[in-house]
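Excluded from the complex is one protein chain; the other protein chains are retained at their positions.
Each chain carries a letter (A and B) given by its place in the written order, and its residues are counted from 1.
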Amino acid sequence: MSDRARHKRPALEKPEQPEQPEQSERPRPDSSDVAQGGYRVGRRGLLRLLGLGALSAAPLPVLPEVLRAALDIGDPPRPLKKAARAANGRIRQWTMIIDLRSCDGCQSVGKPPQCTLACIEGHFAPEPMEWIEVFEGELPGGGTQFIPTPCQHCQNPPCVNVCPVAATFSTPEGTVLIDQDRCIGCRICMAACPYDRRFFNWGDAPVPPESLLVDYSAEHQVPVRKGTVMKCDFCPDMARTGTLPYCVQGCPQRAIYYGDLEEDIATNGRVVVSASRFLAENDAYRLKEDLGTGPRVYYIPGHGEAVGRDVFTPERQPTEWPWMERVEGAVTWQR
Amino acid sequence: MAALSEWQRRLEETALAPVRRTGLRYWALVAFLLAVIGWGAYAYFIQLRDGLVVTGMRDRISWGLYIATFVFFIGISHAGTLISAILRVSGARWRTPVTRMAEFITVVALVCGASFVIIDMGRPDRLLFVFVYGRWQSPIIWDVLAITTYLTASITYLFVPMIPDLAMFRDRLAGRTSRWRGWLYRVVAIGWQGKPSQRRLLASAIGVLMILIIPIAVSVHTVVSWVFAMTLRVPWNSALFGAFFVAGAIFSGIAILIIVMAILRRVYHLGEYVTEKHFVYLGYLMAAFAAIMIYANISELLTHGYKLEEGVEFHFRQLFLAEFAPLFWFYLLGGLVAPIVIALLPATRNVRGMVVAAILVTFAMWIERFVIVVTGLRVPLMPYEPADYFPTWIEWSLLAAGLALFALLITIFSKVFPIIAVWEVAEEHESMPVVPETVEPAAPEILEPSGGTS
Partner (left out) sequence: MNLTTRRATRAAIGFLGAWAMAAALAVSAFASHVTPTTTVPDTVTAGEEMSIPVILRAADGAAVAGTTVTFYLHASFAGVTGEAEIGRAVTDDTGLAALTYKPRLAGHHEIRMEYLAPGDDEIQVATTAFEATGDVQLYRTEPSVSVPGLDVGLLMAVVSTVWMILFGVALLLVAIARAGKPGDALSLESRG
């Protein structure tokens, strides 16, 4: 028997008893014990062991459901009304098409980007959240283009994939929403989003009096809750009733189209287009398409030339949060 | 035989000494650590009241010191796995004096690490949601599963080999210690009498656990790394993260073990059992893992740096040349190269040298976790200026409190439970003259006189 096998035996002497100096008294287990690892369980015992073990582990897959039942917590009804449907009853598939040929970052208007402003005003987005943010990207050759970037409402959303409590979820209409009543503030979704479109309520964001009268719903994210994540939601409560989102309404150049891929139609508030044709004929693309996120926001390449912008005129006005001035003691932070 | 039982008696006295006598230094240390923890509690209260805005984290860099420290503590919890389990499975006999301390460190580090995740949450009042509404597809839930399993297994793995020693405590301290202690040892020794049947059962239990805990530990730090690697951030989007983090975990675990060993050895006069040989061997292991970490870093950085895809160029600039260069180069040189040099040079191949190397590694590994988290989030996703992140006093206070909690729990453990695996050390010692060892015949020279200083 090798030393190694012997070492696996606990060879402890009995508690100090000087009148027993002989070590030969220590019982040595026989070889059959060694072969079986020392404890003969027997077939019945083994079955009992496996059975009890299986019982102990069996509820694991449904543990969350079991806990909910035990603690008498109903699955809180997602505060959503019925899915938005087209006239013939099929579910809408919201999309947004941003025509960059018409977007000049509101340079011609001389104000901060109006899409962002309309969204902030409509949703009372706390400073410094810009749920639709107008980035200025560089073009080959040296000019710049303005890229209004809402949440891309991906079809393979990294944020939904990683959320531990399903606080962010995909709706039947294809939009991605956040339930601030469930968000635990772990912020893994913010690390996962490749478009920088999620924002955290680091502190007590001010709440305007108007919002206190509103029933909270994941569809309009008002009032805000400290320690949770927020983002653009495609204004689902408005879209369902046939109203265009704030950013679409707010754009003075009518550069943003809102549409339904199921009905294959889109509008910017002035004209109606067939979405698929509009995208195909104008060489539409999506942001970071190679990442495989499958965004629902399409872009038509341009730099504001349709509204007279020269590609070499940089800079736009910085965003403002006008409703914050109405609330005293507004708490804010930097991005 | 008389010499053997004299040696055994000395060993048992050394193990019992911390429990028998408690000096002023102990209470002073406990008071100091409690004060640091109290200051951290105050900082956390402010964070609960005002929100995470009191930290330096913002939308663009949404994770920071807390998550880095969480990863760091889970990493050092791998000390127990390596020493206890892997060395036990491979039959390395020199491990016996240090296994208990390693297992302590594992349990305590897991507790501290888990608390940093809770500190980082925006809504800690909704912690139960993780269990009630958990989604199995989320890396965070994998973390919860793995850490819960590992904590359970580690506590079991700490407890089971400790049973014979607890029985010794029960028997030797019966009637000579406070009532609650007597009751405690009686309960946790679960009726151990040293009977053959019990020994067989214990052997089975240890055998099962030592094999089981290795894959559990590997899975823990792998899923912790996947919290980062399952995102699309350029510096994190790497298939190597799992193995990289596990190697780093074992690496930092060895370093912490060396430090804790050095402190406990001096304070509790363990010099006869925890000898320079142990420090040197652990130092060799640490150097080996430093080499593995160097290899992993080369794999990662060279394959990305050779191509310089979008975002990687920015990342390399911030890492090697600009904002994070001092931290990163300290990690590379002080944390990865220095331990190898210290282990190789005969002049530094001693207790002091190894402790210095271990301190360097500990700092370097915390810095590496910090750099991974912050630089990963700092690479701009869209055309905007990269943000900066500096932890605030609240974050630093909570880091100090976490380290103080770690130290405090180990201190208390050492006063309640046997800090050295008496029966295993005795077993190894008694077999030493019988079988010529293949390692370190110079053992008798290194043995210091009992009760000596290090």
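Note that in this section contacts are C-beta pairs under 8 Å (C-beta built on N, C-alpha and C of every residue); 3 or more make two chains touch, one makes a residue touch a chain.
Note that the coordinates shown come from a computational prediction; the quantities given were computed from them, not determined experimentally.
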{"item": "Among shown chains, those touching the left-out chain", "value": "A, B"}
{"item": "Of A:E263, A:E305 or A:E320, the one touching the omitted chain in the full complex", "value": "A:E263"}
{"item": "Residue among B:W136, B:Y295 or B:W329 that touches the chain left out of view", "value": "B:W136"}
{"item": "Options B:T156, B:S299 or B:S431, residue touching the unrepresented chain", "value": "B:T156"}
{"item": "Interface residues of chain A (partner: the chain not displayed)", "value": "39-40, 42, 45, 49-50, 52-54, 56-58, 60-61, 86-91, 93, 155-156, 174, 239, 242-244, 258-267, 269-274, 277, 294"}
{"item": "Hidden partner chain, residues of chain B it touches", "value": "136-137, 142, 145, 149, 152-153, 156, 160, 163, 190-193, 195-198, 201-202, 204-205, 208-209, 212, 216"}
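Rule of thumb we're sticking to: only the chains that are shown with their structure count from here on.
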{"item": "Centre-to-centre distance between chain B and chain A (centres being mean Cα positions), rounded to whole Å", "value": "34"}
{"item": "Complex interface listing, chain B residues touching chain A", "value": "1-2, 5, 8-9, 12, 50-53, 57-60, 62-63, 91, 93, 117, 120-123, 126-127, 129-141, 144, 164, 167-168, 171-172, 194, 196, 199-204, 206-207, 227-228, 230-233, 376-377, 380-384, 387, 423, 426-428, 430-431, 435"}
{"item": "Contact set on chain A toward chain B in their complex", "value": "3-4, 6-16, 18, 21, 23, 27, 29, 33, 37-39, 61, 63-64, 67-68, 71, 73, 128-129, 133, 135-138, 147, 149, 158, 161-166, 182-188, 190-196, 198-204, 226-228, 291, 293, 331, 333-335"}
